[in-house]
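Take a look at the structure set out below.
Missing here: one protein chain of the complex. Every other protein chain is in place.
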């Protein structure tokens, strides 16, 4: 009844991927076309005979680029399997061999032959001058690469890998290949770039010289000198921000859950604000308030006759701005953890004669350790990668992220120097990542068994409660003050000079007119606004998709190398955006993958930067779904793709919303990576805002930010509406009420 | 109206071993078994004995590390669950919470290439078979535990699988319901002539529903037989103790003749079925109900002292201290005149004691 065997011919999936490969090889242009991925003008510009636009097959027939010919032969090779069954051992073996060989050759020829012929010296000496060259790969190469990848997967599955499941094996192969291509390869290229000297050769001594430069590591400031090394500055600031955001986040979490505080929703809403605020804006508001001529500074100096100073520039200002921006993230991580500590544990401690203080210190707090560690790590990484605030508020307190930026765009234009700095930055964050794992060790902090827990969280000790209220109250007041300033600032003619109210900034940025073609987007911000919206809307479902697929693999499947797989997919969590940006510029500026200046590179950078969040949201919520649901679907005859589609996905709706919202918001507000990747054609809101800030057009920058905040709120609401809730009746009600121990952070690093 | 039929097929394991990851201990060790078509066979054993792993290997949810699995004579060792014609009822029922009862039952049919009308008909027939006609529009969460269980059965049945698997299907039901549902399962199985493999750790349940029971222990099969064989002639001390309760005595086979063994237990001598054993040390298993409490000094008894007498309603339970250790006995004569501290003699009812290997 359920027989899916077929007789004769070739397995339909194999035929499908052969066809896709052939389409790529024989029909579509092999190399990248000029007018972008979605442009179609190439159809009319000499295709298919023009060498620039020809498919590989045509090139080969013309006698050009003969190194592509083996790919065509390999694509045809599965025909050897004609008439063989999937269970035939040769079937799997041959497909694996063909897929691997094809993919490897595709990559090898891409890297070996570049714009200037041979790329590797040894090939040059082996074969002599090539006398030919090639550009970046295009549609053709993409399809051929996919075809080889999936033929390889079908072969592996036929050999019995992961229960012989083609969907799962293909997904694993796909995720591994994309993570390899878009995370590992750029990072490795960047590492290699750090070794390049000015004359283009590689030198370890130059690299070590740069790495040990006193500009990075000097400890002068301790010895009374003027300043310390950039690396120390970054590290010091990041540790401070990590610790303080964790403390503040914990304070809020405790206030919401353990003091009978009634306005938890309001506090949550308030804490979301900084997360959806574009960078720079907070820093800018702080200057407008506390700078030398800031409103607060001036008021104080008039009231008390104090000489205004520039104290805000440097560590103090950075600290304030980053605390404002990153505390909400710690709060969101910690509230789950604080709620997740089983009340029974605390009640047990109290029945064992611990008072409330002792209970808090000996039971509650230690049980929150994973959450505290995660919150710290997030604060640490966010601070390390923060780019906007140091640029505005840094003063003479140099940090790595801005140094990296100016190493590339400044007068030095020294990619190798940027790479060296990026390595230091990466080393710090990876160290923090491992320190966190080490600290948590293998102890179990899980206190929820999935069974109902009827206890009540004890209230905080009175002294602590007062402290908590005090700190939180101050913070909330401060946040409101800053945001009110921002809002006011967008309506002021020229901050600090002319405070008359005006709509001019909104008009200038977002004016709309009519002309003969219909609506005319006159405002200067529209172009970057639409681009941003488009890129964010494209990248966020893709991010969610790859993140949830990966989560599905991690939670539901067992396969060799799963640990390495997990590490690989989570790696970008620890990579600051600045580093991603630099490495993408280095890796994708030249063939075989030429993406700089396109919208694709922005989408890719968002996908792979935000993917860990999708993974974590997926892992958390998938662990709540009983595995027997998948299994029963499988035994009922659905294959794993159908199971994923019909059973897992509908139950994952909350995780999907979380991943969508997060990646959307990130794409709208990110700056550290994309500042390197934007181009005239694909300018993003944030980089446009940076430009306005640089030009002193604060009014527009702030007005634009206010609009973005509104748009984000609207889109996020819309997403929730579209994806909807899962309708599972009573049980779902219980599910949503049952607390879970969120041991994984909901937000990843970088801004 | 469609009718649910059976495509019953046999299941065979040939020296199947399953090792999880790099674990040094196999979860299932070199197991061979055969389930005839149309029979209900129970896998019984304590938790961790490998019975669920065995079941999951039949389903294709786990892949055998070594050995061969055949269903209906065809080798399915490397086929994933999707491609096997096997359905399974899960301990948690695993009803899809976001689908109605109908959608749940139709789920598998949709992937089996049936016409739309056929799907509806079959689903209706399936629900009718388990007595849930009219519940199709509800969500699983709106059903009681017993009803959910029956939906899970219907969902599996409508596919007319070669083999139907049950993984501890009754463990989430209360005692009374358990009895009823297990009768229903057995009825449907015999009515349709299904091949069913049933996993449980409850020996009473196993005895009640099975054509045959396979007792597993430590990843291997301890004994394979009809309920009666298992109860009356356990292969070893483990089976004897696991299927019902048993008192195990060390004894000595003095001699064997014509398949009868001359067994010595303390001062007692008796002739029992030798079960192929040779003279030498052996063990004697005796069910508590087959032990008779007699006044001290009675003939053919072992002396002992009554430590405890417990009245449990239908029975009296005795704990008797003897030179062979504590002996547990049950008597339905609730009016027996024994009190704790009293010296008694214990004797064995006819066909009571069974020889097992030392």
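The chains carry the letters A and B, assigned in the order they are written, with residues numbered from 1 in each.
Definition applied: a residue touches a chain if its C-beta (ideal position, glycine included) is under 8 Å from a C-beta of that chain, and two chains touch if they have at least 3 such contacts.
As a convention for this text, contacts and distances are computed from a predicted model.
Matching "Iron(III) transport system substrate-binding protein", "NADH-quinone oxidoreductase subunit K", "Sarcosine oxidase subunit gamma" or "Cytochrome b" against the UniProt entry of the left-out chain gives the name "Iron(III) transport system substrate-binding protein".
Across the whole complex, the hidden chain's contacts among the shown chains comprise A. Only one residue in the set A:303, A:497, A:519 or A:722 touches the chain that does not appear here, and it is A:497.
Across A:51, A:396, A:462 or A:558, the single residue that touches the chain missing here is A:396.
Within the whole complex, the absent chain has one touching residue among A:406, A:469 or A:526, and that is A:406.
For the chain missing from the display, the contacting residue among A:313, A:475, A:506 or A:552 is A:313, taking the whole complex into account. Although one chain is not displayed, chain A still touches it through residues 41, 43-45, 115-116, 133, 135, 215, 220, 225-226, 287-288, 291-293, 310, 313, 391, 395-396, 402, 405-413, 415, 493-498, 589-590, 597, 679-681, 691, 694-697.
Quick note on the criterion: only the chains that are shown with their structure count from here on.
One simple way to say how far apart two chains are is to compare their mean CA positions; for chain A and chain B this gives 53 Å.
The residues of chain A lying in touch with chain B in their complex are 1-2, 4, 87, 160, 163-165, 558, 626, 628-629, 631-640, 642, 646-647, 650-651, 726-732. Those residues of chain B whose C-beta lies close enough to touch chain A in the complex are 7, 21, 59-61, 63, 78-88, 90-92, 94, 96-98, 107-108, 111-112, 139-142, 152, 155-156, 159-160, 165.
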